[in-house]
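Before I ask anything, let me first share the structure, which is written out below as structure tokens.
Only a single protein chain was left out; the remaining protein chains are all shown in position.
Up next, chain A:
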Amino acid sequence: MDFRFEIVQDYMPFFLKGMAVTIGVSLAGILIGLILGLFIALGNMSSNKLIRLPFNIYINIFRGTPLLVQLLIIHFGIVPMFMSPSDPLVSLIIGLSLNSAAYIAEIFRAGIQSIDKGQMEAARSLGMTRVQAMKLVILPQAVKRVIPPLGNEFIVLLKESSLGSVLAAPELMYWGRAAAGQYIRIWEPYLTVALIYLVLTLSLTYLMNYVERRMKTDDLR
């Protein structure tokens, strides 16, 4: 197998640009997903069945269908209603946000429900409203427990953002496919892209482990 490094070299500026876009859309996706996810998690834990229902449906739809299908529907069906022509980056960010929101909602729910019931009871018995008890007592404790699964979700999201290439969003995978098409080569572009993803996810894993260790040391409170 002859590996032509000059292809990698020629395309490096595009790969780096693609990497920046990949990081950007993933960050946007996780941040919007966090806000939506918290809201959905709280809605999904309402004591009122009717309020729970739409949140529950949302979670099931977005977790139960492939992200690729969601992206295609969003890009070719929904975004064109508001924007023409639809920008693939906008569609990708919307898709990643809505999809991660469903997973993040479940992460938050698990985190909140892992807090001892006595905490809510103590807060309520002191006269706090449900919202106050959530904000002041439950969520601050749940945050620590949801950080590791949220880190995993971010890693998953970073990899799944590669589906944006199908929409021609100029992220890392898109440039890999572009190089493969231009040079009619397989190994150089795809191995390079794979390596860049690997560096990104491994750095994130390392960062997460560091954060977790840090949290453990000041967890004695």
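For this structure, a couple of remarks:
One rule holds for everything that comes next: a residue touches a chain if its C-beta (ideal position, glycine included) is under 8 Å from a C-beta of that chain, and two chains touch if they have at least 3 such contacts; residues count from 1.
Going forward, contacts and distances are computed from a predicted model.
The complex appears with one chain absent; UniProt names that chain "Peptide ABC transporter ATP-binding protein" among the candidates "Urease accessory protein", "Xanthine dehydrogenase family protein subunit M", "Peptide ABC transporter ATP-binding protein" or "Cytochrome P450".
Across the entire complex, the residue among A:M45, A:L72 or A:M128 in touch with the chain not shown is A:M128. The residue touching the chain not shown here, chosen from A:N56, A:Q119 or A:N152, is A:Q119. Interface residues of chain A facing the missing partner chain: 116, 118-119, 121-129, 132, 136-137, 140-141, 220-221.
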